[in-house]
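After the structure tokens below, expect a handful of questions from me.
All protein chains of the complex are present and in place, except for one that has been dropped.
When the chains are written out, they are named A and B in that same order, and each has its own residue count from 1.
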Amino acid sequence: MSENQIYTLTVNGSQREVKDSWIGESLLYVLRERLGLPGAKGACEQGECGSCTVMMDGAAVCSCLVLAASAVDADIKTVEGLAPDGSLTDVQQSFINNGAVQCGFCTPGLIVAIHNLLDSQPNPSELEVREAISGNICRCTGYGRIFAAVQDVIEQRGATR
Amino acid sequence: MSTVKTRRDVLGTNALRPDGAAKVKGEFSFSSDMWSDGMLWGATLRSPHPYARIVRIDTSPALAIDGVRAVLTAEDVPGVLTYGLIDQDQPVFAVDYVRYMGEPVAAVAADHPETCRRALAAIIVEYEVLTPLTDPELSLDTSTPAIHPNGNVFRHQRIVHGDTSVVGDVVVEGEYEIGMQDQAFLGLEAAMAIPDADGAGIELHIATQWLHEDQKQIAACLGLPIERVRLVLGGVGGAFGAREDISLQVHSCLLALTTKRPIKMQYSREESFFGHVHRHPARVHIRHHAKADGTIVKIEARMLFDGGAYASTSSAVLINGITHIQGPYRCPSAVVDGFAVRTNNPPCGAMRGFGVVQACYAHESQMDRLAEACGLSHVEIRLRNAMRTGDTLITGQPVESVAPVERCIRETDALPLPPPLIDSPDVLELPGGTGLTSRSENIRRGIGWGVSIKNIMYSEGFDDYSTARCTLQDGVVALKFATSEVGQGFVTLAPQIARSVLGVTDVVVEPMDTTIGSAGSTSASRQTWMSGGAVDGACRLVRERLFEHVGLANGIDALRLVIEDDEIVDTMGTLRIKVTDAAPGVRFEETFEHHHRPTEDLDENGQGNCHVAFAFVAHRAVVDVDVELGLVKVVQVATAQDIGRALNPLSVQGQLEGGIAQGLGLAVMEEVIVQDGRVRNPSFTDYLLPTALDAPEVVYSLIEEPDPQAPLGAKGVGEPPCISVTPAIASAIRQATGRDIRRVPVRPQDICL
Partner (left out) sequence: MTVHSPRTIDQAVTLLEKYPSAMILSGGTDFMVEVNFNHRKPSQVVSTRAIEELRQWNIDHDTNSIFIGAGVTYSTIESSDIAQAAPALAEASRTVGSPQIRAAGTMGGNLGTCSPAGDTLPVFAALDAKILLASNAGRREVSFADFMVGPKKNSLLAGEMVLGVSLPIIEGWQGYAKVGVRNAMVISIASACLVRNASDDSVRVALGSVGPTIIRARAAESWWLDQGAPRSSSEMHTEFGARCAAEASPITDHRSTAEYRRHAIKVLCTRLAARSTSR
């Protein structure tokens, strides 16, 4: 089905045209089903899990709650846009090293949320980390290894500053 | 935690997940990420009523919508009309009656999810609404009309053991209630069904716990020979028991075969609450008889599990519940009656802990009461009764597993307690958090205990074997098995096993599908033991072939050869050759099935060796409670778990912490609220899961006493972490508040009103 309103999104630095879409589609749907970017995951459709977190104009938001057609002026960055092909960011590598990944469904959203946190606050306290990711539900890990992963990144970045 | 560095990631090391990089980059393909040329979307029409007769269905208005390609109902099911893991009583689509809110009535295929929604809205279903049976006690009443041809009782089983006339010096009695918990995996149900070109077969990419069981049930419903139904594991975003039953499998395949197009189906969160089974709500009445010194002499119990509308695994959950009601404690005599019944509530089945969670909440609440009645501490009463290897269970089965219950308790007790709450803590450290409800003067701290026993593997005569194939060529191993990787980390463990057995470094895990024999289910804490055993066995067979080859080539007896690190070494000579160089160009391939020892059915008195093995764990919870508002923050959970052997300590830690968070959820926030058969909170706004601000500090000790029965010495570690933490938290709330908490989850009003 389509309603013929064509629009263009700026995703990971590229202009991406969306056509033949149903205009009620969320940014999450458009990223996953139309633009070939399935990294953001859908798990609640109402902003209560954080799996679909992307950065929009520098803020971490739930892409399931963004009407894609309304995001035409925004600079959108997804998990796919964090590290060049074949490489990992420090947060991504730390997640692997610390056992912060189990099923991995919440992982991309958490990675984006944590990058967003550390961009604005390079040395957060443990409680600040917890509050910053309190909108990202993880059902597997109980969060312990995720906190450890973030702590490692903070320490590594601190050591290289 | 420091990473143990060894040259190769063998058993015992913190090998890292092979799928980790793909998962952190968002490149791992979950079943919901699949896409296929020319695919259509599938969707399900569900009953709005808990109980109704279907008077008429008219699908023609939906079929008339542009973009709709198929609308299917029960009339379109070519094979058997029902499925189920134990009893096949659940309809693919409702036939004549709907028996729970959310029961599938029809399915559609269309060009867009929004078209599907419009099609579902256009299907006309005329219902004659009936009064639902929602009280499980009424299901036991023979005067209640049956809501299903198979009757209202799934199973009744009694346990009568020892001298039932014994009366204790001390008797404590209580009635306990456990609410309905949801597995709430994050990766919603999703599948891609691709029809064969000849229209007489199907390939289903599916997130499931048990490929072969799905295959069997799907083929029967599709009326296809089993070999024409091929299953491939799609990336699984958690499971916890909710992917053991059929959900959208048959629907997606039927739509694909009908439309001759690939079908993508995925549930929304709301639909997921209706689309899979939940943890059974249960009521437990239990009476402990003990000597004055606290030694238990008898338990009497009645357990009632509400199985909801269809059987699923209710009869097995019941057996787990009643056979674990004694807890990890010696108990010479018992009279137990257990019932699993049918109602018009949501169907219930497997969830992490499988019947033992309900039993544990009851027996641990009782242990606290018994301690108080006997003037003992909560630790002393548990130590006094702690089960040991060789003890006899109330089923008459001897505990042959290593049973370090006393050690679990003592090591937990020795773990450090958290510092006391300071005067002006950050609001995030207080119950209520940023809600700014509480200050430290409003808080009371409590400490509570829980200890549990959990069977591992399937029970009651079921041969739940696992199959694995190992191929070795030029030092590279390929492993093939159908073991569902749901996040637990078997894809990490299996290569560790191969490296340990074969001295290799490079191990490839092939796709998990039905082209090899069954691995059984990823449940019951069984895959490390069962599929681990199968991989270990296959690798050992390959090692024998390799040694024979090297022996023959070098003129020495293969029995003299061993693997040392990455070399083959002649123990009686000088030969020393790298595994990678030992047999250039030669391919060794072996398949192995691991079977655990046989188990038995229970007799009419509930006697029999029905379980394979047991694992034990202790939990100590520290909670801060705002007594006036009834708000709780779990500060710390300490645990010592009997794991046999830590094959990957980092993975074990992840299971412990993850399980504790789920047990915390059941203790203080997670409940599917059902009123008159209607689910009131099918969303993550109202079904609350623990967040990063709810997760407690976890301190732990791993008890490694290798189990001689276990192929790798290791017990499964998946379920125990979530079992006794729930009663430990409830107990801590009792300690903090003096309230008699009889029910979980504990709600604010249970504490302060």
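Here is the rule we go by: a residue touches a chain if its C-beta (ideal position, glycine included) is under 8 Å from a C-beta of that chain, and two chains touch if they have at least 3 such contacts.
Here the structure is a predicted model, which is why all the values come from computation and not from measurement.
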Sole residue of B:Asn150, B:Thr434 or B:Thr571 that reaches the chain not shown, by the stated touch rule: B:Thr434
Option touching the unshown chain, where B:Lys260, B:Arg597 or B:Arg680 are the choices: B:Arg680
Residue among B:Val153, B:Ala478 or B:Leu693 touching the omitted chain: B:Leu693
Residue of B:Asp565, B:Glu628, B:Asp676 or B:Asp740 in touch with the missing chain, whole complex considered: B:Glu628
Residues from chain B at the interface with the omitted partner, ascending: 117, 268, 270, 428, 431-437, 439, 442, 628-631, 633, 668-669, 673, 675, 680-681, 685-686, 688, 690-694, 747-749, 752-753
Interface with the undisplayed chain - residues on chain A: 3, 5, 22-24, 26, 45-48, 50, 53, 56, 59-62, 64-67, 69-74, 113, 131-136
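Simple rule for what comes next: only the chains that are shown with their structure count from here on.
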Distance from the mean Cα position of chain B to that of chain A, given in whole angstrom: 29
Residue ranges of chain A touching chain B (in the complex, touch as defined): 1, 22, 24, 29, 32-33, 37-46, 48-49, 51, 78-80, 82-83, 88, 91-93, 95-99, 101-108, 111, 127, 129-131, 133-148
Residue numbers on chain B that touch chain A, as the complex places them: 1, 3, 14, 16-17, 19-30, 32-33, 35, 66-67, 111-115, 184-188, 235-238, 240, 268-270, 426, 428-429, 434, 486-489, 650-651, 653-654, 656-662, 683-685, 689-693, 695, 698
